[in-house]
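Structure, as structure tokens:
Apart from one protein chain that is not included, each protein chain of the complex appears where it belongs.
Every chain is named by a letter (A and B) in the order it is written, and numbering of its residues begins at 1.
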Amino acid sequence: MTASVQARPRARRTLRPRFAPYLFSAPAVVLYVAFMLVPVGYAIWLSLRAYRLVGGGILGTRQDVFVGLENYVSVLTDPELLASLGRLAVYGLIAVPLTLGLALLFALMLDVPAVRAKRFARTAIFVPYAVPGVVAALLWGFMYLPSTSPFSYLTEAAGWGTIPFLENPTLFGSLANIAIWGGVGFNMIIIYTSLRGIPTELYESARLDGASEVQIALRVKVPLVMPAVVLTLVFSLIGTLQVYGEPATLQPMTRDISQTWAPLMTIYRDAFVTDDLPAAAASSTVLALGTVLISVLVLAIANRRRMEDAK
Amino acid sequence: MRSRSTAVVGLVSLTALLLSGCSSTGSGDGGPVTLEFWSWAPNTQELVDIWNEENPDIQVEYTDAGGGDDSAAKLLTANRAGNAPDLAAVEYTTLPSLIVSDVPLDITEYVEDVQDAYTEGTWAQTTFDGAVFGLPQDVGPMAMVYRSDRFEELGVEVPTTWEEFREAAAAVRAADPNTYIASLPPGELGFFAGVAAQAGSEWWAIEDGTWSVGIDDDESLEVADFFQSLADDDLISTEPLLTPEYNKKLNEGTILSWPSALWAPGVIESVAPETAGGWSMAPLPQWNEGDPAVAYQGGSAVIVTKASEHPEEAAEFAKWLNASDEGSELVLTKQNAYPAAIAGQELAAESDPPTLMPQQTDFYEIAADIASQTKPVIWGPNVNVAKSTFEDQLNKAVESGTPWRDAFTATADAVRDDMRETGYEVAGD
Partner (left out) sequence: MTAAVSPRAVSAPRRAASASRRGGILPTIVLLIGAVYCLIPVAWVFVATSKAPSELFSTFTFAPGTGLFGNLADLFAYGNGQFVLWALNSLLYSGVGALLSTLVSAMAGYALAKYEFPGRKLVFYGILAGVLIPGITLAVPQYLLLSQLGLAGNPLSVLIPVIISPFGIYLSRVYAASAVPQETIEAARIDGSSEWRIFRSIALPLLVPGMVTVFLLQFIGIWNNFLLPYIMLSDQSTYPLTVGLFTLLSRGSGSPALYSLAITGAAVSIVPLVALVLFLQRYWKLDLISGGLKG
């Protein structure tokens, strides 16, 4: 159909379909190149360099010199990297399924026509996303630390003692909880927006066939929002690999979170605390490549399953 | 069409700019100069306003750039891009690493005339190899603040040596099982470095161009053993400081002291104002009875950056702020800090005690005694590496019950490795 229209272009059209998509995406592409690609290129260049001492004096001054893949070697041979990926795996196994499951559940519930207090619930679940990280740190300090935690207050009153929120292994649950709390609203909105984009007629016919709301949700809605769910899954996995806020928030309050607990904490430390930008750039590159690998893997599996379902 | 061509032009010019690496151009000579100044001390704006009124030709613009660590990171980044301010406050611990990153200017020629305003030890904090890289603003001679009311209630003597500190800690635990004499957590590198220096250790030292690292010398390892034994016997807490948990305990009166420095009263007051009147300050416990020398913990200096186009004027302002009678008085009264300049410290001796301990009228007399006994601490170019390794390693040791001295050794190794990798000559173990 598109082809037939393009075959008969009209003279007075100022913007032809051939150029239109390029013009429409031009601002995005230009900004993308300028503020993401170029900085990434710069980071990669930086990752091949190191700050080394030149000149005399007691302290001397450091200048950056080319060191090739030296930074990559030290990143990849750092046992902490593997250990931190292991910690992320445990954390991700709790946080990702719960965040997505709850987000999908809430989005479907919001889409039930008869549900009440929709506006309130939608806003309430979304609100944690609006709490700035600086405050989240204090907030969770109060929620988790034994002498200020209202939960430990209750368990202690019941004679069970305080809850060791900030000690291994409970720590993983506590960290995941912050991620779930902060992320459910965001993911819910994404899935909900996707639900709202689906033509209602698709449910109407199912409804006329006598399907219940639960059946409609599971058989019609879920498959239709599956692409959105898969993408939020990919985003959540990326988010897990890039987790920083939750552990960094709690780090000053507990012994069980080291400054290299998550890869991004190491990167942050290198870039902003120990002034080793090249090391930070090298770790970032490794992390980004690993993320690409995982994303591609997840998308490939999702695509294959969709193909199989289609058969 | 238009939007596409502008986009292309934009992209091209962007690339051109990137390649050319243009540098900022300065304003012309003559006329009033404007200086940018980053700091984080409270009420700095008021001080700057006073200066600006008196000096129409040298106007200072103040920016609150966040606390010590963060503003150092920001300063490094800005310096790399050629946007560093003319002046910046920096902590003594980060000054060497900033020098190595080529941020501060050698201002010896501009500030030599105010050397007399400081004691030798204070002046040494910003002098490296004969070159002065900043003017000390405030110092933190180490001292112990403690709950004198609770000590009395529990019948505990104020310790004057660390051995007595152990006895006092045990007495506190015996009298009230919910209470600890203090929390000394692994995150406090400054404290451990300070008490190790008090014991005679030099964590960084340089001789004939070769650095030596003393984080794992005998004195330091003994310090490690001592505090480990306190922790092992459950005589001190090792919970992090100033978390909501810690603050609550300060308020409840279940943490009874904070061995730290003269700035501690202000910090405690900000989280536990209701406990004012219950606190007192005493000299830090000694390792050897009769040896009152203590180290510094914390404190900051003001540097002039290499990026500054008006270093002389900038140094002028720094001298007024830190070394003059007027400036050091303001540092004391407005910023609630213990001034680095002698004039400010003398003035302090006549001042009222901090509001946390209004009953201790001899606070600043004791403070002056302590300050006159402080010995300088030399910080190395990679204190940040030491701090992050130390915290992680010591946390691990506390958690897993391995010897604390191993954490000290691991930190020393990491610091040496990092210095060697950067290109310093480092003495072998």
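Just so we're on the same page, contacts are C-beta pairs under 8 Å (C-beta built on N, C-alpha and C of every residue); 3 or more make two chains touch, one makes a residue touch a chain.
Bear in mind the structure is a predicted one, so any value in this text is a computation, not a measurement.
In the complete complex, the hidden chain is touched by one of B:D70, B:D218, B:D362 or B:E425, namely B:D70.
Within the set A:V54, A:A89 or A:V127, the residue that contacts the chain not displayed is A:V127. Among B:V267, B:A293 or B:I378, the one in contact with the hidden chain is B:V267. Among A:V73, A:V135 or A:L218, only A:V135 touches the chain that is left out of the view.
Think of the hidden chain as still there; on chain A it touches residues 1-2, 5, 10, 12-18, 20-22, 24-25, 27-29, 31-32, 34-36, 38-40, 42-43, 46, 102, 105-106, 108-110, 112-135, 138-140, 142-143, 148-150, 153, 181, 184-186, 189-190, 193-194, 196-201, 204, 207, 212-213, 227-228, 231, 235, 238, 242, 244, 264, 267-268, 271, 277, 280-281, 284, 287-288, 291-292, 295.
Residues of chain B that touch the chain left out of the display are 14, 17-18, 21-22, 24, 36, 38, 40-42, 45, 61-68, 70, 74, 77-78, 80-83, 85, 91, 138, 140, 242, 244, 247-248, 250-252, 261, 263, 266-267, 269-274, 298-300, 335-337.
As a working rule, only the chains that are shown with their structure count from here on.
Centre-to-centre separation between chain A and chain B, using Cα means, comes to 37 Å.
By the touch criterion stated above, chain A contacts chain B in their complex at residues 19, 22-23, 26-27, 30, 33-34, 38, 51-54, 56-62, 138, 141-142, 145-148, 252-256, 258-260, 269, 271-275.
The part of chain B that touches chain A in the complex is made up of residues 1, 3-4, 7, 10-11, 14, 18, 69-70, 73, 76, 96-97, 99-102, 128-129, 131, 186-187, 206, 209, 238, 240, 243-245, 248-249, 252, 381-382, 384-385, 387-388, 391-392, 395-396, 398-399, 422-424.
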